[in-house]
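Excluded from the complex is one protein chain; the other protein chains are retained at their positions.
Take a look at subunit A:
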Amino acid sequence: MAESRSEEVKLLGMWVSPFSRRIEIALTLKGVPYEFSEQDITNKSSLLLQLNPVHKMIPVLVHNGKPISESLVILEYIDDTWPNNPILPQDPYDRAMARFWAKFVDQQIYVAAMKMVGKIGEERDAAVEATRDLLKLLEKELVGKDFLGGTSLGFVDIVATLVAFWLMRTDEIIGVKIVPVEMFPEIHRWVKNLLQNDVVKNCIPPEDEHLKYIKARMDSLKIKSV
């Protein structure tokens, strides 16, 4: 692999996006220096439209001028390109399982959690229940493990920071504990392990600013729904 100093690595992302933060975790874990370009998703830059013409979404990783989109695809690209500190396991079956759970986080948990946004009463309770049902599967996966990747931080952990630091931070704001410790002791133990990892700790949004941002977003959504 080429020396990192000869590489040009740029990330188009948003400080508050779990999808762009996971790319920062992977790059930092690999020791790859990168330039971060904060994007305004309400007013998309011509650079973003040019680099991701199909989805027009962040994150986009630009490596020596070539763009890669979709966070799970980017994570695998990073692992293929900079093989030190691997994030995916080596064994094909374990790799398949890691991909399965990563997809599960993005296509099931994330989708279910988004249905809670802006809902009240029974509708919200149903959405919370549906999300918890999915989290129970993640809870089961964590039994006897420090990380979803086993003994160290891996692909699924990086993806599931979405649960640990977005879904679980939202908890306090919407007024329902979605992930109570009595119901999800393993997930809470895992979040503590994540927070002991310097890379994760430094790559997640600072809690105060993050909560302020989520609050403001929730308020704006409420106003719209009235």
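Assorted remarks:
Note that a contact is a pair of C-beta atoms (placed from the backbone, for glycine too) under 8 Å apart; a residue touches a chain by one contact, two chains touch by 3 or more; residues count from 1.
Convention: contacts and distances are computed from a predicted model.
Selecting from "Transcription factor Tfb4", "Alpha-1,3-glucosyltransferase", "Glutathione S-transferase" or "Elongator complex protein 6", the unshown chain of this assembly corresponds to "Glutathione S-transferase" (UniProt protein name). Per the touch definition above, the residue from A:I25, A:I58, A:I74 or A:I87 contacting the chain not shown is A:I74.
Screening A:P92, A:G144, A:G175 or A:P206 against the full complex identifies A:P92 as the residue touching the chain left out. The residue from A:Y34, A:F104, A:F147 or A:F165 that touches the chain not shown here is A:F104. One chain is missing from the display, and on subunit A it is touched by residues 54, 63, 66, 68-70, 72-74, 76-77, 80-81, 92-93, 95-96, 99-100, 103-104, 137.
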